[in-house]
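Certain chains of the assembly are absent from this excerpt, and the rest are unmoved.
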């Protein structure tokens, strides 16, 4: 961490600041130029609030130099993390896994859709039993019965189940039911009570990036889960909010290689929520794969116009099967080691 | 709600769509132009997911015409809501209230700061006992003991206490302790489990706008609280996330008159979090007041460089007192009725 000092600072003031910093157990290094004086602060500066330091009279600006995330940081853990999701499926470290299924669990069609996505090559099953909805008047999901249907389908097809948990009070239930991967939705990505609660389990967590979350904040949210003892975090880019309105969100494809650079955690892309329109889901799925994602989460529905929510962004099983064929080729082309 | 129909649609397809809509209990109105055909959908369209309708083959685009929020909507409740916060202090409907205090409750200095802000004209006391922090390694607040200190200070000075609740499991405790106003922070603004839980009480809720929340979504979050039976919602603009990095957030001052136009709920501004720097807090406080806010929430600390968090954006008691004098004049100038 560095502090840029105002030109108006006197020698005494500068010495006072240095003493204050060193009194907190840090070493300092002062670099004095014609136009600027910089105090380098050496030590574990994750403990310092940079805004606090900026409140000092003589400090003009403070800049963090090292990342505040540790457990999620590739610097301290250079090898890719591989998350075991059960049923023999692992994510990260070179494989490519596709999580597919309906947006919401609606009943009997779940098994039909699950069979279709498995036949096309999906390795994990998704479906929402608890739905975060912008409006309290919208359908909020089936709840516990939905979880049962999901677990039955996962069991029958030998696929790990990924489903969203929204309330820290529900985490124990999800664990009891045997949910394979707990998803944290974009709106809960800084719900620290929930992050801590899933962090206390060892169940893999699929952590979606919030609408307005920086990459660093996503890694800090992962840090909340990991600091409680759960290392099994899968990051998910699902679109950020920008000024563009032709799509529901803007898929930040840059985030995929950036996350791989900064962190050892696996990264998946969600082209369904990132676009909001069926017609754009496949191109964005291909893009995420080409950019190096370790997997994708895709909504599939066999009769989209009857879906209870988000039908507009679901692929049909036929579209999904076409996508799976192409994804395998793209993955090979983009990611194969050069001989 | 209107659906714009693709030019390629046949008469039969259009009839089919109209039947499908009317079969769900809505009336329709078809307007046919040379370049466009529009189907107007008449009835309570808050039940329809616009993205679902867009999944129909012949639908090009769907646009909502009426707002999806009801209880928070000024159209159905033209009079300003006045929220009684206890200790004789009400917000909304023409008064101007200032909520002030330290960012975090730290101990003995709380009472000293509370006295100073009351002397300067603040009518409500703020302070955080539970702190949402981006990093799990940062200080997370005093917890229950902090609540006790707050309630003691509020009792001694006869001021309502505003403090943040982060976990639905803590709501009962906050009610037991007698917290006057429960604050929902920006990161929890779409934590629907928490919104519902505070909605089940009758304690006033200060609802902060999320970093990337549209004004409509803020009103939908208020709707979550209100739909559970709690009408006492105070909205708070605290800055949104944009590309600008010279300030911590961008204070969306436009939101103040827009919220007053769309909703009957009181609106306060938080210039401390919206800027992140002491030097900008006062100008932005004045701006929020001039734009018609019903109140402000301002961080005050008597020794900012010792504050445990966010000291960089706190005013000193002397700065706060200066601000209060000016705010009274600005409020009068901007909002007094023309004779």
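Labels A and B are assigned to the chains in the order they are written; within every chain, residues are numbered from 1.
In this text, contacts are C-beta pairs under 8 Å (C-beta built on N, C-alpha and C of every residue); 3 or more make two chains touch, one makes a residue touch a chain.
The model shown is predicted, which means the values in this text are computed figures rather than measured ones.
Taken as a whole, the complex in this structure file is built from 4 copies of one protein sequence, with 2 shown in place.
Just so it is clear, only the chains that are shown with their structure count from here on.
With each centre defined as the average position of its C-alpha atoms, the distance from chain A to chain B rounds to 26 Å. Chain contact summary for the complex, chain B toward chain A: residues 46-47, 49, 51-56, 68, 70, 132-138, 166-169, 187-188, 190-194, 196, 210-212, 217, 220, 223-224, 227-228, 240-241, 248, 276-278, 304-305, 307, 309-314.
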